[in-house]
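Shown here: the complex without one of its protein chains, the others still in place.
Take a look at chain A:
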Amino acid sequence: MKTVEILDGGLATTIQDLGRPNYQAEGIPVSGAVDNMAQRLANVLVDNEENAATLEFCMLGPKIRFYCTTFIAITGGESCPTLDGQQIFLNRVYRVETGSILMFKPLTSGRYGYVAVANGGFFTKPILNSRSTTVRLRLGGLKGRVLQRGDRLPLNECFKMPSYQFREFSTEKMLKNKKDVEIRVVKGPQWNNFTAVAQERFRENLYVISQQADRMGYRLSGTRLPVPDNNMLSEGTILGNIQITRDGLPIVLLTDRQTTGGYPVIATVVLADLRKLVQLDNKHQLRFKVVSFKEATAAFLAQRTELKKFKIFLNKQRYRYPIGPARKTAQKIEQLLVSKS
């Protein structure tokens, strides 16, 4: 099997897929990509299953050398990637060759970025049906840790990419100037344990993501809420749960969260807005808007449908000119045609 070499690990680069949801009853966290829409998109762009293992990086991406021909796509935060010194775009597929070097600048917008490689992703050893890394448990990924200089990651080489020219996805631009960001939520299981004052304040507060923000969860800072005084029994947690801790401030639970928790959950971030939240920097303030489960579900279905439509579109382009490097001969013919016209 071919490999890529990590020349520089970046800040906190790990292998992630969509996680291991089936072991939560045993206390094992789900893990997986924090911005799972970005990870799905990266995989779709290189014609993978959405669950294929990608590289997730945080704030500063890694420097990588390829030892084979393949195709890559970068998604997530604005990471200014360069391939052999040439600037390349996000959300688009590129061909890389043996010796190619991919590197990044510190993120200018967003927090997490993803690198997908064609032909199945990175083939580190799966554990409990997933390749995701949970660093605090030394579980999964490559030796259960963040990647460092000298690491080699296995992958399949790849010479053809169907509908190559069409593998570009235009996403909404990351927020640049807008001051407040609205994050939709649904009422949580303990919403009614909070006083009307607390509920009101929760809706009106402007919060900022604090320094304590990682794959387990983001602590927010802002005005404190009055906390219900009765102790509750611990319950199972889900992605996006907003717990209110004893100091009256929220924590949004993310992918590495503990499977159970004993703080009251006032609300849950709607799945369609999670990526907006996880990629939000601390220069912007956010406000929660309570919506119905119906609206939340519709938004989620719409987001997934968009990706599905893109997949269908790509499939339809397979035999449209220009065919691209789908077949080597086709590529040669294409070059001849281009040079003649």
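By definition in this document, contacts are C-beta pairs under 8 Å (C-beta built on N, C-alpha and C of every residue); 3 or more make two chains touch, one makes a residue touch a chain; residues count from 1.
The definition used in the following text is that contacts and distances are computed from a predicted model.
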| item | value |
| --- | --- |
| Hidden chain of the complex, named as in its UniProt record, picked from "Allophanate hydrolase 2 subunit 1", "Spore germination protein (Amino acid permease)", "ABC transporter ATP-binding protein" or "Aminomethyltransferase" | "Allophanate hydrolase 2 subunit 1" |
| Of A:K105, A:R138 or A:K283, the residue in touch with the unshown chain | A:R138 |
| Candidates A:L90, A:L239, A:V252 or A:L314 - the one touching the absent chain | A:L239 |
| Candidates A:C80, A:I101, A:L128 or A:L307 - the one touching the absent chain | A:L128 |
| Residue numbers in chain A that touch the chain omitted from display | 21-28, 30, 127-128, 137-139, 144, 186, 188-189, 232-241, 258-261, 265, 268, 270-271, 293, 296-297, 300-301, 304 |
